[in-house]
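With one protein chain removed, the remaining protein chains of the complex are shown where they sit.
First chain written, first letter: the chains are A and B, and each begins at residue 1.
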Amino acid sequence: MDRLLATGIDLTTSTLVLALVSLGLAVVFGLVRVINMGHGAMLALGAYLAWSLTGAGWPFPLAVAGAAVGVAAVGFVFEYLVIRHFYGRLFDTLLISWGFYLVVTELIKVVWGSTLKSVPNPLPGSIAIGGAGIGRYEAVVCVISVLLLTAAGAVLYRTDVGLRVRAMIGNREMAQMLGVDAPRLYRGVFVAGSALAGLAGALIAPLFSIEPDLGTLWLVRAFFVVTVGGLGAIVGGTVVGSALIAGGTVVFSVFSPQVFAQTVVFALAVIALRARPTGLIGRTAVRA
Amino acid sequence: MSTGFSRRALLKAGLAGASALAAPSLLTACAPKSTSTGSSSGPIKVGVLSPLSGAWTVYGKAHSAGFRLAVDEINAAGGTLGRRWEVVLADTKTEPQVVTEQANRLVREERVDFLAGTFSSAERNAAGPVATNADKLLLYPTFYEGQSQQYHPGVCNPNVFMFGPEPTEQVWPHLEYVVKKHGGKFFLIGSDYVWPRETNRLTKQKLTELGGSVVGEVYVPFNTPQYGAVIDQIRRARAQVVFLSLTGSDTVNFRRQLAASGAKKDLVVWTVDDEEAATTGVGPDATAGDYVSFDYFWSIDTPNNRKFRAAVTKKYPDVIMSTVGVAMYNAAHLAALAIEKAGSVGTDEVRRALEGLTFDGAPQGPVTMRALDHQAVLPSYLAQVRPGWTGPDDMFTVVHQVAKVEPATAQCETLPLAKS
Partner (left out) sequence: MRRPGPETLLAVPVFVALFYVPYLISGYTVFILAQYMLYGVLALTLCLLWGLGGMVSFGQGAFFALGAYALGITVRELDSPWLGLLLAVVLGAGVAGAVGWFLFSANVRDSYFVLVTLALSTIVYVVANAQSGLTGGFNGMFVPRVSFGPLSLSGDLSMYYLAFAVTLASYVGARLVQASAFGRVLVSIRENEDRTQALGYPTALYKTAAFALSGAVAAVAGALYATDAGFVSPSLGGVLFSTTVVVWVAVGGRNSFLAALVGAIGISALSNALNSVVPEYWQLLLGVLFVLVIVFFRRGVVGSLLMVGERRHARR
C-alpha cells in the first residue's frame, strides 16, 4: 500500500514538474506555431538569474519573479529583432531558435563561467504522507505548476485576450479583419512563453544542477510533451503529455531497469503520435 | 564541351581550391618529420586535450589549469634538457569523435611530442588508438575503472599512463571505516556505463568480505533529470549508505532531489565522483555530512599542498582545483622528471624513464608511477562535507586516510605493459 502511495506521489510530482518545464514551449508552439528550440536556453537563463538574484540577497520568490521578467525581456528582444520576421515558416523558426540556443548557452558560459552553481533549497524538510513522503519545496513547485496550468487555461478560455488569441489560431485573416492586432498578439504570446520558461527555470533551480547545458536535459522531453499532448491543446495536452513521458518512466521503473523504462516511454510516445498524429488531446480542445 | 572552359583552367581552379583547403598544412610541411624518437631541438610541445565545452565543461578548467600550472613551473625553472615547454590546447567538446579529430591534429599537424588529458573513459579510449598509431604517450588524469583487455588500446596500452586512482584505491581503504560507523547496508546508484559498474562490482566484493550487503543497485542512463522513483526505492530498501557513482549533471540532480525529499535523515551518502567542482554544484544545503573519497582534496593540509594552493590561487583564482587538475599537474611534473632522466623526448625513452618514477612534490603526497601496469601508487583520503561550507577552502574535513595505496593489478593480456 505504501509502495502504491509512494509511486503515486512520484508520478504526480514528476508529471507536474515536467508540465511546468514544458508549459512555455507549449504556449509558443501551440499558439504562434514556433518550435522554440531556444526554450532550453531560456530555462537555463532563468535558473542562472535566480542564482544571481538570490546571491544578491533577494528573497527567493522575488528572485523567481525577477528571473521570469529577465527572460521575458530577452524573449522580447529576440522576437523583435528576429522571430517576428519568420512567423509562419515552421522550419526557419526552428533553425533560428536552435541558433539562439547555441549562442545563449555560450554567452551564459562567458557571463557566469562554466562552474556549477546551486541555489539553496528555500523550504527544506519533508511532509510525511502515510508511509511515504514528499519534500516541502517539491510540493510547493507542484502546487505552483497546477496554479500556472489553471491560470493558462483561464486566460485562454475566460478572458478577452484569450478569445482573441484563439480567434487568431482559428483563422488569422478573419481575426485581423475583426480588428485583432496580430503582430502585437504574437509578440505577447512569445514573451509570455519566454516568461514561463524563465519562471520554470528559476523554480526548478533548487532541485537541479545549474549549468550552461541545463536545457538539453529537458528540451527533447519537453518536445515530446508538447507534440504528444497535442498542438494547440495547451493545458490538457501538456498535462497528458507530461503524464505519459514523466509518469510513464516512473511506472516502468517500478518493475524494470531505468534504461528500459526510458526507452519504452519514448517508443510509446512515437506510437501515440502515429495513433493520433495531432496529439492525444488534439486540436479539438482549442475549438471546444 | 560547349561551356567554353578549358581543361587547363579547370585544373588550375582545382589546384587553387586544393591549396586553399590545405593552407594550414602547407605551413607545417617544412617542419622536421616527427618520428617516435621525438624532436630534439626547439620547445618541447605537449598536446593537451581538455573538455572545455559540452557536458563535462565543469571539470575542464581545473583539468587544463593543472597542467599549465606545472608547465609554468617547469619553464620558470629553465625547462627540461634546456628546452622550454609549449602547451597546445584543444577542446574535446566532451565528444569522443572530437577527441579523434583533435588528437590527430595535435599529433600530425602540431607535431607534439606527447599527449596529456582527455577526461572521460570514452574520451581516453578515443585517444588510445591515435597514441598507438603515432607512437606517442598519453598521460591520463581521471579516476577511472581500472584496466581490462576489452578496452585495449584505450587501456592496457604501453603508451598510456594513468595518474588517477582506480576503484580499489578510491574505495577499499575506507570501506571498513564507513561500515563500522554507519552500517553495512549499501544502496549502489551509478550512471549506466563501465566506470560505475566496475566501481560497484569491486565495492560489492569488498563489502561482502566485511559482512555488509547490497540492498539495491540501480544504473541510470545519462541525462536523467528526475529521480523520484529511485529515491523511493532507496527509502524502501532501508539503506544505511547510499554509495554514489553518478556523473556530470546527474549526480547534482540526484543529490539535490535526495536532500529535498527528506530521505537523507535516515542514511549517509558516499560519493566517488563529486570532487570540489561537483560538490559546489550540489551546494552546501544538500551535501552536509556526506562522504567523498579521492586521492586528493583541496583541504589536505600538507606543505606540498599549501605551496600548490598558493600557486593555483595566484595564477588561476577562478578555477576550482580538484583531483583531476592535480593529476594533470603531477603528470606534467613526472613527465619532466622522466624526460630529464632519459635525456630525450623519444617515446620509448620517456616510457622507460616514467616507469617506477616518483614525484615527491605532488600536492597529495608522493606519487609513484608503477612500472608493471602504468597505474599510479597514490594516497587515498575519505573526507566528510562540512555543514555550511562557503567554498572549497572549508568544504571537506578528512576523516580517514592511507598514505600509500597500491592499485589492483591491471587485467591485461601481457604484463608488464611492453611495446608489442
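Quick notes on this structure:
In this section, a residue touches a chain if its C-beta (ideal position, glycine included) is under 8 Å from a C-beta of that chain, and two chains touch if they have at least 3 such contacts.
Model, not experiment: these values are computed from the prediction.
Summary of contacts with the chain left out: across A:Leu4, A:Val103 or A:Leu147, the touching residue is A:Val103.
For the chain missing from the display, the contacting residue among B:Pro96, B:Pro167 or B:Pro407 is B:Pro96, taking the whole complex into account. The chain not displayed touches subunit B at residues 2-3, 5, 10-11, 13-19, 21-22, 24-26, 28-29, 50, 52-53, 88-91, 93, 95-97, 100-102, 104-105, 108-110, 120-122, 125-126, 128-130, 133, 150-154, 191-195, 197, 221-222.
Remark: the residues of subunit A touching the chain excluded from display are 35, 82, 85, 90-92, 94-96, 98-100, 102-103, 105-107, 109-110, 216, 220, 223-224, 227, 231, 259, 262-263, 266-267, 269-270, 273-275, 277.
As a working rule, only the chains that are shown with their structure count from here on.
Looking at the complex, you find that subunit B touches subunit A at residues 53-55, 57-58, 60-61, 192, 218-221, 223-226, 228-230, 232, 235-236, 249, 252-253, 256-257, 259-263, 277-278, 280-286, 318, 320. By the touch criterion stated above, subunit A contacts subunit B in their complex at residues 2-3, 6-7, 9-10, 13-14, 17-18, 106, 109, 113-121, 124-126, 132-138, 206-214, 216-218, 221, 246, 249-250, 253-254, 257-259, 262.
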